[in-house]
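Coming up: subunit A.
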Amino acid sequence: MSLDAVLVVASALFSVGLYGAISQQVVVMVMMGLELMINGVILAAAGFWWFMAPEPTGQVLLLVVIAAMTVEMAMGFAVATVLHRSRSVDMTDMAADLSR
Partner candidate 1 sequence: MLSLIVFLPLAAAAVLAAATQLPDRVARWAWLGVTAVELVLVVLAWAAYSTPAPGALALEEQVQWIPGIGSSYHVGVDGLSLPLVALTNVVFAACAVYALREQNRPRVQAALFCFLQSVSLGLFVSADLILFFLFFDLSIVGMYFVIAGWGHGNAARSAVKFFLYTFLGSLALLLGFIGLYVASDPHTFDMVALAADPPLAGSGAVGALVLGAVLLGLAVKTPTVPFHTWLPPAHTDAPAVGSAVLAAVLLKVGTYGFVRIGMPMLPDAWRSWAGVLVVVGVVSVLYGAMVALAQTDLKRMIAYTSVNHMGYVVLAVGAAGVVAGSDAEARAVAVTGAVTQMVSHGLITGALFLLAGVLQDRAGTYDMGAYGGLAAPAPRFATLFAVGAFASLGLPGFSGFIAELQVFAGGIAAVPLTALALPGILVTAALFLRAIRRLLTGPTAGHSTGFADLRPAETWSVAPLLLLALVIGVLPRPLLDVIEPASAAVVDLVGR
Partner candidate 2 sequence: MAAEVRALLPEVLLLLGGLVALVGGSFLPRQRQWVARLVVVAALLGAAAVALVDLLGPAGAAFSGAYAVDGATGAARIVVAAATLLVIGLGVDELAGGRQESETYALLLFSALGAVLLAGADDLLVLAVGFLLASIPLYALIGSARTPAAAEAVMKTYLLGALFGITMLLGVTVLYGVAGDTLYAVLATRLGDAPRAAVAFGLVAVFAGLMFKAGGVPAHFWVPDAAQGAGTTAAAFLTTVPKVGAVVAAYRLVDAMPATVDASLLVGLLAVASMTLGNLAAFAQTDPRRLLGWSTVSQVGYLLVPVAVAGRSDLALPAMLLYLSAYSVTNLAAFAVVAALPERRDLASWAGLAGSRPWLAGALVVSLLGLLGTPPTAVFVGKLTVATAAWDGGAAWLAVAVLLNTLLSLFYYLRWVVPVYRGGEPVERTARGAFSPRPWAAGAAVTAALASVVLGLASGAVWTLLDVPLIR
C-alpha cells in the first residue's frame, strides 16, 4: 500500500464516476456517477491524510466531504422530484428547453 496506489485507485473511481455522470440520461443515474466521484475524493483524502499529513484537519475534511455528499444527494432527490412532477420526465435530455 502506497500513496501512489491509493491515488490511482481514487483516480479510477473518480473517472468511472465522471463517465457515468456524462453518459447517463436519467437524473438519478447521473447522481450515482457523482457519488462515485465523491467516493474517489474520499479515498484520495484518506490517502493524503495517512501518507502525507496525518493531522485532525484531514479527518474534518473527510467529514465535510461526506456531509457534502449527503446534502447534495438529498437535494438531488428533491430536484428529481420537482422535475418529475412538473415535466413528467426523469432524463436530462428531455429537459433542454432553456438553451442558447
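Rule of thumb we're sticking to: a contact is a pair of C-beta atoms (placed from the backbone, for glycine too) under 8 Å apart; a residue touches a chain by one contact, two chains touch by 3 or more; residues count from 1.
How were these picked? Simply put, all candidates are chains of the complex that A comes from, given by their letters.
Because the structure is predicted, anything quoted here is derived from the model rather than measured.
Touch, as defined above, links subunit A to just one of 1 or 2 in this complex, and that is 2.
The touching residues of subunit A, when paired with candidate 2 in their complex, are 14, 21, 27, 30-31, 34, 37-38, 40-41, 44-45, 47-48, 52-53, 55, 57-58, 60-61, 64-65, 67-68, 71-72, 75-76, 78-80, 82-83, 85-87, 92, 95-100.
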